[in-house]
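Of the protein chains in this complex, all but one are displayed in their positions.
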Amino acid sequence: MKKTLALLLVLTMVFALFSSQAAFAADEITLDVIICQYGPNTNEWFLGKGMNGTNFVDKFEAENPGIKLNLDVVSWNDVYTEVDTRIANNNAPDILNIDVFANYANEGLLLPVKDYCPDDLFEDFFPQFIAQSVIDDTVWAVPDLASARALFYNVDMLNEVGVEVPTTWAELEDVSQAIIDYYNGDVYPWGIDMTTDEGQAAFAYYTWGNGGGFVDADGNWAVNSAENVEGINFALGLIQKGFTNPNPATQTRYDLQDMFAAGKMAMVIAPNQLPTYVADKGGNINMATAGIPANEGKTGSSVGVMDRVMAFRDDSAPDQAARNEAIGKFLKFFYDPENYVGWVSMEGFLPAVNSAVEALVASDPSFAAWLDVLGTCQFYPAAKAEWDQVKQGVIAAEQAALTGADIQTELDALQAALVG
Amino acid sequence: MKNPDLVGPNRRALLFVILGIALSLILLSMPLYSFDACVYTKKSPNTFVGDEKYRSVRAEVEQVADGYRAQGMACEIGEDVLERVNSKGETTSLITFTVTERMSRSPLSLLGKGFAASKVLALMLGLLALALAAELAGCVGGMDLVQFRLDTRRAALRNLAALSLLLALLLVPVFILMNNYAFSRQIGLYTAGLLEEGKEALYTRMDALLFEGRMGAEIEKALGGLTASHSGLLWMLMPAMLVSLLAAVQLRYGSIQSSAMKAALYFFVVVVCLVTLYPYYVMTVTAFRSNAETLDMYFLHLFPTKWIWSNLSDIIHRGVPRYLLNSLLVAGGATVLAMLCGIPAAFAMARMKFWGKKAFLGFVIMSQMFSPVVLLIGISQLMNTLHLNDSVLGLMLINAAFNQAFAIWLLRGTFVSISPEMEQAAMIDGCGTVGALTRVLIPMAAPGIVTALIFVFINAWNEYTIATVLISTASNRPITVGITQFSSFNMIEWQYLFAASLVATIPVVLLFMSIEKHLTSGLTSGGVKG
Partner (left out) sequence: MNSPLNRSRWTPYLWLMPSIILIAVFVIFPILIVFKLSFSEISKAGVIGGYVGFQNYKDAVNLPAFKTVMLNTFWWVVSVVGVSTVLGFVIAMVFNQKFRGRKIARAILVFPWATSLVIQASVWNYIIKYEYGSLNSVLLNLGIIKQAINWRSSYQIEFIWECGVGIFVTVPFVAFCVLSGLQSIDDSYYEAATVDGAGFWDKLFRITLPMVRPSLTVSTVLNIIYVFNSFPIVYTMTKGAPANKTDTMITYLYMLSFYERKKGPATALSVIGFLILCACAGLYMITVMRKEEAEQ
């Protein structure tokens, strides 16, 4: 009796296992898609009911018979590990939405965009965005969406303290001091995120604002330039003087945004969708934007962040042409203004295609100003093969400096590892 | 039974009871609370002493102060000038004007003012009075009685006295902390506009306490910059009452040692249990908060203002049932497999003699130590080769294998402790070895087997590291990995994280509690034979 029971149990489990991995009919094409989780609505949009009562997958499958989507929404925390594991397991996704691409391209894992992207769609992308995804004259990925960073400040707070929004580093220190004095330290004047999540952004803000950056004028790595060291030291100085959030090594930009939304932080560098974010959190902050402060005599540039969509090779696919066509159909559907505008505006991002601009500006006039900002943005040098290493390297250097190490030494070591 | 030698010590004890209570009363009537009612604050940036802005602001402040003085308050105007030279070489200045009044109040003055702590204080005083009365009544004419032969009336009275003193003692921290909360935090929250509930009531009480009700509608301004503090002497209430309590215990039992030991024991147990339960309180409470409340930077509520039960239904749409099913498959499958392989092996180890038994035993003991974590890379490589990566089946096999040694070891211990005679009898009756095992030994060893079973199940259920590495598809994740989607860096949804955690934790905790009795015996008979 007990034996039969145990056997039954095992059988049910085995059955449940295999039934969960259902097989698909042979004449259908199934595309494995990984989408990053941009916010609380991403899941609903792609898999739930967030797209006017239906979702992306259902609508796509209804409009494109013969193509099935196996779509996963993955959080940014896990996506790199997940993609790596899947590549190592020979189980790479067909379509991937992520920020980086150079490593995948250099290891020969990606399909060139021209192999699958319909021409009319390709023409539709902003050319300066496409240019960010070129290695050896080949385009390896298309832009998914973008955001531009700017300085957001709490207008009421700055008025109360009687200061103007800072444009230079020196002014930033003055304003910070005034805020500290006025609020007895209850409000953080400034936010810095040097976490493993986005510490590279901090590096960009303070080096670009000092005429430095990740690369020199010729596009070669120059992480240890004098300008960079000065810039990072300035940021570290802000932390030491108590002008910032207390734990920059573990407080992410989202922690900072939460503090800003709660009225505990006066100024923060954040992407254009901050107002939406604050409203979602129930915050009621009278905020305005300004340029990111730069060192005296230097011009700050706003920071653009762009994510990408790319397609992986799959040499085992029986019909490559059909697969490419299916990927093309996916992109067509994705960037169809009817779908794309909703997707981009849902999380408050900026679009990557011309055809979406009109509809977006019509829905929200503030988009127009941001689109101008986007035109002057600097981007991370993500097309360079060592970008992953540089990104991790500068974060590690910043964090080491936070614990007392000399930033010059740290950056020298990173530079040596890059060129040596 | 009487013992005249006891009169001296008993008198002394009674004296201490009275002394402690008296000291407590004295402390309570001392002005230990001081209030700096900063009734008005004006911060004026970019203002310099003597300039036009300064004069106008100063005049404004004087006017306010005069208004308060008219109400009979002794106000002082404070002026704090903070000047700095900024990066451009300009001097900036921030002047803070304050109108303050300093007051002291005794704890007793809270009586009848309607504060939450007032009732506590009244109760405390009542208990002290009761203790005193009961002790005196219990002692009159019985000072020479031997404690363990007291008549019931006296014993009951002395018990009552000790108990009252214990309760009064426990109320001291309650009283002090309640006041701390009301005077500093609650008023701070009201004045910052973060809390509305109960504001009127508390303000009226504060008015009564500090200004004899003179302020009326002005009280809101008057409490604007209140800083309240109490002297450290207030805490001396505890030793004072402790003296009384110890003396009362002495009067009741003749010695304080065993009672003190018992009290210390309970105190320790309560502390251990509270600390242990604390994370579970946090988990439960946070699971039913709204997102905004989980990120509340003003720490307004210990419990959710509104219990959001829909958090539970929300996580259903976020894949949690799927993750739970996967966990169940992994843990259940691993347990069944580990038992199917482990029971025969343990049986052979316990009952049979063969070459290499000792070596195998050594190997089993040693491989309990092998953790899959340190072998991560090897395991992921192996699973690739076997095409078991990213599958529930693979996870199940790994968990079964790594718990195998432990299961064998536990089961072997159980089998060894059961005498082989019954099986031998069964076999003589015509059962085969398998029959003897399934019909005789397994039922007899059931408690041990259940323990091993649950151990393996819980280990597999709680496993996280291997699953993070092996599983890449969302739909194959076990719950431990699944919940991490709620703590992604761009949006931590604590409420969902903990709602899912709660669902994942309750069944295993219950399972474990069910074998708690066998835990100790299971550990001794198996892996950790003493």
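The first chain written gets the first letter, and so on, giving A and B; residue counts start at 1 in each chain.
One rule holds in what follows: contacts are C-beta pairs under 8 Å (C-beta built on N, C-alpha and C of every residue); 3 or more make two chains touch, one makes a residue touch a chain.
In this text, all values refer to a predicted model and were calculated from it rather than measured experimentally.
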Option touching the unshown chain, where B:145, B:295, B:320 or B:410 are the choices: B:295
Residue among A:290, A:322, A:400 or A:418 touching the omitted chain: A:400
Hidden partner chain, residues of subunit B it touches: 176-182, 184-185, 262, 265-266, 268-269, 272-273, 275-280, 282-283, 285-286, 294-297, 299, 301-302, 337, 340-342, 344-345, 347-349, 351-354, 357-358, 360-362, 365-379, 381-382, 397-398, 400-402, 404-405, 408, 420, 423-424, 427-428, 433, 436, 458, 461-462, 464-465, 469, 480, 483-484, 487, 494, 497-498, 501, 504-505, 508-509, 511-513, 516, 519-521, 523-524, 527-530
Where the unshown chain meets subunit A, residue by residue: 80-81, 84-85, 87-88, 103, 107, 109, 194-196, 246-247, 249-250, 255, 258-259, 264, 388, 392, 396-397, 399-400, 402-403, 405, 413
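The definition used in the following text is that only the chains that are shown with their structure count from here on.
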Centre-to-centre distance between subunit B and subunit A (centres being mean Cα positions), rounded to whole Å: 39
Subunit B residues within the subunit A interface of the complex: 43, 45-46, 82, 84, 86-88, 92, 94, 291-292, 295, 297-298, 317-318, 325, 329, 332-333, 336, 340, 380, 384, 389-393, 438, 442, 468-470, 472-475, 484-485, 487-493
Residue ranges of subunit A in contact with subunit B within the complex: 2-3, 6, 9-10, 13, 16-17, 20-21, 37-40, 43, 48, 72-78, 81-82, 85-86, 88-91, 161-163, 170-171, 173-174, 177-178, 181-182, 195, 197, 252, 254, 258-259, 262, 264, 281-282
